[in-house]
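Here's a slice of the assembly, chains where they normally sit.
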């Protein structure tokens, strides 16, 4: 099994904490590359394993093909070499995903994160998905991380597909954002031979994911509470479960607020409170209403983070 | 309220039957423009109101930006002027949808069909969707038809948003594929003043849609049983409900087979049986298995269509 070629820590594979970074836009909705790079420079000081560029929080469905690649290029330039860039390259068609994966590797991505195609979800069974991911992994110049995010796609990558794909030498991991811990435990169990690396797709179940065998997390909340999530990682890895539980408990409501409750706009608003540039959302995503912003803030203050 | 500018029947607006045509691909998954044009020429002989290009059955999420426009251009060229081309121009971002609508109008579309953006469906409330569609309609050179297809998008365009948008002078219709007849009746009732034209998004509830006030249908099944759907339209319009019921009854199972049961691949397979070119699907969509094809055929034979 290949691991990610990376000067600093090739043996670790992709384990660790990643923020799936936001894409700041200017008031006219253009990508704000300057603010983006400033965020990246700040993130570089946190013990993250790397950054995920164009996960769901990056508003990737709103970027053109060219912008998607360009954002990756800028992030790679701004980020120290010892940090990984994992770039979201999933498109609806297999051929577009193949091309996007190549472009992103050329732009400097160390690995690609490939979301399940989902528009025809009724036909995206194991057979179709195994074929799709196999073609993508066969041609990708960099390792592939599978990505299952049913809240956005209405589709869960079936366990049997994950198990089959874990045999592919260029598929190294799975980011699972569904939060079904029984499923994650089963996947960890059934892929223990192939060494598939399991990443929790949300901060809400990070502790539980480590408990069942995950090796890291891609957490929206890490965009604002990065050090705390790296601390939670350390507590889990060192077996300090009591302390881990206390910290995990305080992270759940702020995490829910910036994900399923209020989404990307909330994440961007909270970024401002923690010294990052959130910037505007691209339409049709709208900024939070004042009432929502107040509720959002309460979810951070009541947990003691603001 | 604007109606579609069209030499033959400007007063009718967009009412009538449309097949949302399939996009045939070659064995190497390129768009097969030749077969596409042959299909269009055959469809021209059926009393359709026009063709929908790049509805969900056109595999539009699998086409590049350039292909989407090029397909519209070819269809417009091959289709007599008295038939409408309604082109799907929906993208996830507002700005991409605006641009795509312009491109499609330039390519000859008489109207654009704009699906709800859906990736961040949790935030696509009435406020966001009204703003999105208003911006698109403000700038579109041709009339806009709203498009709600919850089976694919996981999102229903809220009734209050439809009612508000029906006031826009450049929004002329709604294609509703959800099949919630109570909702369709309510929309027809609440927009009777603004003259929004309601199109049933599936053959399964075409009769019922006419009964509650629809003026047409965009029906996948029309790709194979076009004359029959035009006949059903006539029976409804002339109040021959008894006969309409008998015909409607025989269309439901074949329709389900080429839509939610087996999807686009089934539609393409059935097209071959009825003298059209289905062609390949683009990956990750797969052709039907033999067992599925057999079940599909049975849904047509048991209703007496094959």
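Here the chain labels run A and B in written order, and each chain numbers its own residues starting at 1.
Please note the rule applied: contacts are C-beta pairs under 8 Å (C-beta built on N, C-alpha and C of every residue); 3 or more make two chains touch, one makes a residue touch a chain.
All values derive from a computational prediction rather than experimental measurement.
Q: How many copies of the chain make up the whole complex, given that 2 are shown?
A: In total, this homomeric complex is built from 4 copies.
Heads up, the rule we're going with is that only the chains that are shown with their structure count from here on.
Q: List the centre-to-centre spacing of chain A and chain B in whole Å, with centres computed as mean CA coordinates.
A: Roughly 35 Å, centre to centre.
Q: For chain B, which residues count as touching chain A in their complex?
A: 29, 56, 61-65, 92-96, 117, 119-124, 127-129, 131-132, 135, 151-152, 154, 260, 262-265, 282-286
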